[in-house]
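Structure provided below as structure tokens; questions to follow.
Moving on to chain A:
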Amino acid sequence: MKKKMIAILQNIALLLYAFYAIFPLVWLLILSFKHDSDMFNTTFIFTPTLENYRALFSDGEYIGYFLDNIIVSFGAIALSIVVGVPAAYALARFDFKGRDGIAFTFLSFRFAPEILVVLPLFLLYQELGLYDTYVGLIWVFQVLSLPLLIWILRGYFEDIPVEVENAARLDGYSWWQVFIKIVMPLIRPGLVASALLSLIFVWNNFTFSLLLAGQDVTTTTVAMLQYVASDTVHYGQMAGAVLIASLPIIILALSIQKHLVRGLSMGSVKG
Partner candidate 1 sequence: MAKLILDNLHKTYYKNKEPIHAVSDLNIETNDGEFVALLGPSGCGKSTTLRMIAGLEGVTSGNIRIGDHKINDLHPKDRNIGLAFENYAMYPPLSVYENISFNMRAKNVPRQKIKKQVEKISDLLDIKDLLHMNPSALSGGQKQRVNIARALIRRPEVLLLDEPLSHLDGKVRHKMRTEIKHLHNEIKCTTIIVTHDQLEAMALADRIAIIKDGVLQQFGTPLEVFNHPVNEFVAGFIGEPPMNIFSVFTKFKDGNIYFTSKNEKLQFKVPDKYVEFVQEGKEYHFGIRPTDISVITDDHPDSIDTNVTVFENLGEESRIHIKIEEDNILSIVSEEIYPFDTGDHIKIKFDTDRIHIFDIETGGRIENTKVTAILS
Partner candidate 2 sequence: MVADITLKSISKKFKNNTALANINLTVRDKEFFVIFGPAGAGKTTLLNVIAGLYLPEYGNLYLNGVYFNYVEPEDRNIAMVFEDYALYPHFTVFENIASPLKSPKYKESKAVIEKEVTRVARILKIDHLLERNISELSNGQRQRVGLGRALVRTPNVFLMDEPITHLDAKLRHQMRAELKEMQKNLDTTTIYVTHDYLEALSLGDEIAILNEGKIEQIGTPDDIYFYPHNEFVASSFGEPEINFFDALVTDDKQLSIFEEAKIQDIPDIVKNKLDTSARSIRVGIRPKDIKYSFVKENDYSVECSVYSFEPLGAKAVLTVEKNGNQIRLVVPSILQMDMDQHVYIELDINKAMFFGPEKINLFSKFLKDAKGEVIWQS
């Protein structure tokens, strides 16, 4: 009897928290189906409309922003993986001078607030012709994703006993084959988790996208600003745009949720 009561109370508490956490999303969803005229109405009763979405997709501009976002985000993650996996391996396996210093430097990229570095970057980008280009954004975004990737993967590499690699060498695999056949599968959970986490950071980035690009290359986060017109704010369109922009991340996160939890909690290598 007592146990049942506790269980019920627990469920109520969880429901309350879920409501609290999801409410902004729900509100966003509702907004995206409202007319501008209903916008400031706090009741839940209104006539739903697809007008906002129609406006969003009518000129194809939004799809362009969305593609831009995909290009720079996935570009940055791909670059991070190509650079980060070998870097993490080196930091984990080789004992060279200044190893910990380098590892810390990577991490320190995440310390400074973005706004602090954006001005010098802006000037540099102007000079180098990187301003408002895909390469420029990818370049700056990998600074966000790389440290995370390196630090998570370094732990994974350290968890693989070096003897396992040695054993594979003696079994007749070259170093490169060992890396692909033995090492990579063992770090896969960590790779998936860290790549996804970095992707979320990069996808949602606003500061860099706003200040280092904006005309030729526009990400969805920056595009939101266009719904702020001089006379009014098109909250309905904005809500729709935000929802669509966050969909890929939500779908990705849900589909590899298991990997994510296990991947971040490490130690999956040990038999």
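The candidates came about this way: all candidates are chains of the complex that A comes from, given by their letters.
General observations
Please note the rule applied: contacts are C-beta pairs under 8 Å (C-beta built on N, C-alpha and C of every residue); 3 or more make two chains touch, one makes a residue touch a chain; residues count from 1.
Since the model is a prediction, treat every value here as computed from it, not as a measurement.
Chain contacts in this complex place chain A in touch with candidate 2, from the set 1 or 2. Of all residues in chain A, only 161, 163-164, 166-174, 177, 182, 185-186, 269-271 touch candidate 2 in the complex they form.
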